[in-house]
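Okay, structure first, notes after.
For this depiction, one protein chain was excluded, whereas all remaining protein chains were kept in their positions.
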Amino acid sequence: MSTFSPLNPHFEARVRDSFARQRLMETIGAFITSVSPGEVEIELPFSEALTQQNRYLHAGVITAIVDTACGYAALSLMPEDSDVLTVEYKVNFVSPAKGERMIARGRVKKPGRTLAVCSGDAFALIDGKEKLVATMLATMMSIRPALPGATSL
Amino acid sequence: MSTFSPLNPHFEARVRDSFARQRLMETIGAFITSVSPGEVEIELPFSEALTQQNRYLHAGVITAIVDTACGYAALSLMPEDSDVLTVEYKVNFVSPAKGERMIARGRVKKPGRTLAVCSGDAFALIDGKEKLVATMLATMMSIRPALPGATSL
Amino acid sequence: MSTFSPLNPHFEARVRDSFARQRLMETIGAFITSVSPGEVEIELPFSEALTQQNRYLHAGVITAIVDTACGYAALSLMPEDSDVLTVEYKVNFVSPAKGERMIARGRVKKPGRTLAVCSGDAFALIDGKEKLVATMLATMMSIRPALPGATSL
Partner (left out) sequence: MSTFSPLNPHFEARVRDSFARQRLMETIGAFITSVSPGEVEIELPFSEALTQQNRYLHAGVITAIVDTACGYAALSLMPEDSDVLTVEYKVNFVSPAKGERMIARGRVKKPGRTLAVCSGDAFALIDGKEKLVATMLATMMSIRPALPGATSL
């Protein structure tokens, strides 16, 4: 389905290396299940430690994995020396985040020189079936650490 | 500054009890610092375990505390038997989430019978000064568990 | 592609009648090109009178047609006596709104008893090819005028 050509031949290693440095992903128990050009998938097993007052996963946790999937989907299409930064996102929550685990999928909707627009979804896996839990529309920014002033918005 | 009259005289206890059941807040180390009608403040000490790839707090963590502050700001104005649910939010990230701790403030911009519109900000405390890190615009929903079908959007 | 079953057998007439009462659509020259359960398409010929400072269609005009497409996509799945109201939306603009005409498509992503989550896109038709101009994620609300208090959020 993905029709993007990556600028960085090592895009998958780039994404996996950066993900491995996200201490939060380790803390909550999330891991990457797939990386392709413009698309990244992340899984998160359910954990009581991550819940809100009704024992569903907290909206912030769902947001964290969809944001990470969208950010790395964007990074997968960026030049080799880039880093990615979340400019903003919007998330709609459509059903309770319960089930054995969550699957977050992020994809680039429109790549750009500086900004990439991404969409992402989180699904709960309940009795082997995926149920939509949340949907995100996000703006990601390419940061070139080598360029002067580039880390500033 | 707040000019709302709470419908629930025990609004502060209601908010603090519900917050205490949010296992995620305990897991990340966040706590409530103030509850007034339509306004809630939450603090989060910096922790390496919650960072993204550049050692700043992850966007999802910042979102979690601002969402919680906004949600409980909304709940503070709801009738006694209500629960609150996040319909959706949008967050802009404006500077890196670093510093000794984060302060999230949520307030109700427009209360409503079913939906409340809230705005929230997260500030980093750096050398005793607050710096804006993120800003949220959110829609919260009042859920009346006693009413049939009420838990469905 | 649409897999929704309409609750109102006259959903298409309901949508077209309501659209015909939107004076703004007439003012800007927009018209409906298709209505199916959970999906509505609207077209807008380019007009100089609707432009911003660089002679592209104004973001507000693009938003108006995508909002209308999303709102009526939601209404197409609602009970016969419902009206629809826009709770909120977020729009990303990804390329200049120029070309012979614009095509807005709105679809329901998650229907609900009270709220429907919709996504929509606007495309510019340039030399017979569609180019993505903007993308929306929206929350629509079902209003039942017959129910007491129902017109309040």
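Labels A, B and C are assigned to the chains in the order they are written; within every chain, residues are numbered from 1.
Heads up, the rule we're going with is that a contact is a pair of C-beta atoms (placed from the backbone, for glycine too) under 8 Å apart; a residue touches a chain by one contact, two chains touch by 3 or more.
This one's a predicted model, so the numbers in the text were calculated from it and none came from an experiment.
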| item | value |
| --- | --- |
| Touching residues on subunit B - with respect to the absent chain | 90, 92, 94-95, 109-110, 112, 117, 119, 132, 135, 137, 139 |
| Interface residues of subunit C (partner: the chain not displayed) | 18-19, 21-24, 26-27, 48-54, 58-61, 63-65, 67-68, 83, 85-95, 153 |
| Touch residues of subunit A, complete complex, unshown partner | 87-88, 90, 112-115, 117, 139, 141, 149, 152-153 |
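Here, only the chains that are shown with their structure count from here on.
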| item | value |
| --- | --- |
| Geometric centre distance via CA averages, subunit C-subunit A, whole Å | 28 |
| Whole-Å gap between the CA centroids of subunit A and subunit B | 22 |
| Chain centre separation (subunit B, subunit C; CA means) in Å | 32 |
| Shared-contact residues (touching 2 or more other chains) in subunit A | 90, 92, 94-95 |
